[in-house]
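Dumping the structure here so I can ask a few things about it.
Every protein chain of the complex appears in place save one, which is left out.
This part shows subunit A:
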Amino acid sequence: MFGSIFNADFIASSIRIAIPLALAGLGGVFSERSGVINIGLEGIMLTGAFTSIAVTNFIQNPWLGILAAIIIGIFLGLIHGITCITFKANQIVSGVAINLFASGITVFFSWLLFNETQIMAKISLPIWGLSIPNLGEGSSFLRSIIIIFAHHSPLVYLTIIIFILSHLIIFRTPFGLRLRSVGEYPQAADTMGVNVIKIRYIAVMTSGALAGLAGSFLSLEQAHFFVKEISGGRGFIALAAMIFGKWTPFGTAGAALLFGFGEALAIRLQSVTAVPVQFINMVPYLLAIFVLVSAIGRAIPPAADGIPYEKEVG
């Protein structure tokens, strides 16, 4: 039974499931490293999922669909920024508002534009990489390698590049240093002439872009359709991945892969066991809880995470 579950296809599907979690989680990394909690990732993802399908179907170009999802993500990030950074509103409340807004607006526009809440993708991106050989037993190792590493949507490769770039940006560039300092001790950054407000806006808008991209992957690539509430809590799982990954890009990617693995496992188990599907669907979430409580070392968030920056007290 295990042989039929844990094979190359399984790993490849874990990766695909992990992509939106990883991208949205990375969005969380940027935002929280700057000191702004963004639980609106869920809603931004949902909006991105809808926007990418809608634009793709109208313009007949999935690339533009993805771009539209990113732009809408940046826009929602900007709104979160205005409420939390400029108006210093409670960041959780603002995030919840974005999530509720997203649930409503996506359904509204599905009815308005398509007259239904499930919209099929008319086209999707091509698969990039090598084709899968089916030459019998001899090629099975090579076949596995290709399935795992070289036969994916372009967004998978793009995600890998984004993660490497993000790591370099956060830990090697002046912007990254300023980002980290702003999330830990904004007063200190301010006294060193760093523009706290500007860095926070950039970070929150980046997180919006990444969550929008994550949403487009979810609908356009993974499901090939949009349906209401398609994000289904993935934005929150992404935040768990960010925490488990200790607010680092690679850590977040690793955690997302683990959760992807859990969800892929749940899908497989449904077909091979008699356990009710509702229980099997709990697997990824139980895995998340298990992992969070047993996380290696305590997860310490940036010290100023969630606290608006005020120059003059009182």
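A few comments on the model shown:
As a convention for this text, a contact is a pair of C-beta atoms (placed from the backbone, for glycine too) under 8 Å apart; a residue touches a chain by one contact, two chains touch by 3 or more; residues count from 1.
The definition used in the following text is that contacts and distances are computed from a predicted model.
The chain absent from the displayed complex carries the UniProt protein name "ABC transporter ATP-binding protein", chosen from "PadR family transcriptional regulator PadR", "PhnC protein", "Trimethylamine methyltransferase MttB" or "ABC transporter ATP-binding protein".
Considering the full assembly, A:185 is the residue among A:185, A:225, A:250 or A:285 that touches the omitted chain. Within the entire complex, the positions of subunit A that touch the omitted partner chain are 168, 172-174, 177-178, 180-181, 184-185, 187-194, 303, 311-314.
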